[in-house]
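The structure follows.
Removed from the display is one protein chain of the complex; every other protein chain stays in position.
Our next item is chain A:
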Amino acid sequence: MFAKFVVITALILASCRAEAEDTSVLPESFVDAAQRSTHTNNWAVLVDASRFWFNYRHVANVLSIYRSVKRLGIPDSQIILMIADDMACNARNPRPGQVYNNANQHINVYGDDVEVDYRGYEVTVENFVRLLTGRTQNGTARSKKLLSDAGSNVLIYLTGHGGDGFLKFQDSEEITSQELADGIQQMWEKKRYNELFFMVDTCQAASLYEKFTSPNVLAVASSLVGEDSLSHHVDPSIGVYMIDRYTYYALEFLEKVQPFSKRTIGEFLQVCPKRVCISTVGVRKDLYRRDPHKVPITDFFGAIRPTRVSTDRINVTLANEDDFIVDKDETVAKKPFKIVMESQFPSELFK
């Protein structure tokens, strides 16, 4: 009896020790799994919230990011671009249809095939929040909706004039950091993102992500609370600042990234050290479970194209739905016919 008790005790102790050993070091595969990308598609919401010609740099900012995500593979249908004013075809622009990131005209960030989804007066706080939370009005065009799901990695980029806890839209209204945090929380509750990368280039930008509580959000801001974000340089030929410092260096980094690049988000977060940015880049990692140095930058700036490599033969059967079969009899039935056109002027009224 006693011997049996001793044996059981010993067994229990042994098992306890074994358990303790297991939990102290997680299995390698488990750690790896937690660090692996889990998304199935990518979306980008890029917002320039300022109007007027002297805010040329904000449009150049948002177009820089647009250019990069498009180049890295996110299709236009999954990029929601909001630009509050027209710089490319502005009467003051001596180079119509072009927006540059540099006075030396290195890169035309406007490109030749841009698609702006919300523009001009459409860029409002209401539309932005509706877009994020998926509560767009009835009849909204498909290209103006964020149709992301629980497998989407969403990149949100905001630029404009901000202050401690707010970002101005069109110089007439503001979105507060609390509204932003609520919007993102609602996105999480509605399973509208898998991971979210929040990027903001404005003065006191770090104040905008302070109120976030939703999981899987990684945020980066061009300046801390109390700091201004500064512009990079001026183009004397058009008399306005070209681009902001943070986005200028971000674009410089992104230009070197290729679709299968091994660059990580961790590297991207250090893209603008204080000596070049003048402001301190703020990063918020506590809501994000992965190590940014193990996350490829293409998880947010590129797009997944699901492909499967097969060495076997694959039998592709043609669809045999009625829609896809051209009915021969029907096409033959077309015969010459007459059309009666309407009169184009009500002459009878002038009699």
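What we mean here is this: a contact is a pair of C-beta atoms (placed from the backbone, for glycine too) under 8 Å apart; a residue touches a chain by one contact, two chains touch by 3 or more; residues count from 1.
We adopt the following convention: contacts and distances are computed from a predicted model.
Undergrad: Just go with whichever of "Lysosomal dipeptide transporter MFSD1", "Ras-related protein RABF1", "Ribosomal RNA-processing protein 42" or "GPI transamidase component PIG-T" UniProt uses as the name of the absent chain.
TA: Choosing among "Lysosomal dipeptide transporter MFSD1", "Ras-related protein RABF1", "Ribosomal RNA-processing protein 42" or "GPI transamidase component PIG-T", the correct UniProt name is "GPI transamidase component PIG-T".
Undergrad: Which one touches the absent chain: A:E122, A:D228 or A:D291?
TA: For the chain that is not drawn, the touching residue is A:E122.
Undergrad: Could you list which residues of chain A touch the chain missing from the display?
TA: Looking at chain A, the ones touching the missing chain are residues 51-52, 84, 86, 88-89, 95-98, 110-117, 119-122, 139-144, 170-172, 323-324, 326, 328, 330-350.
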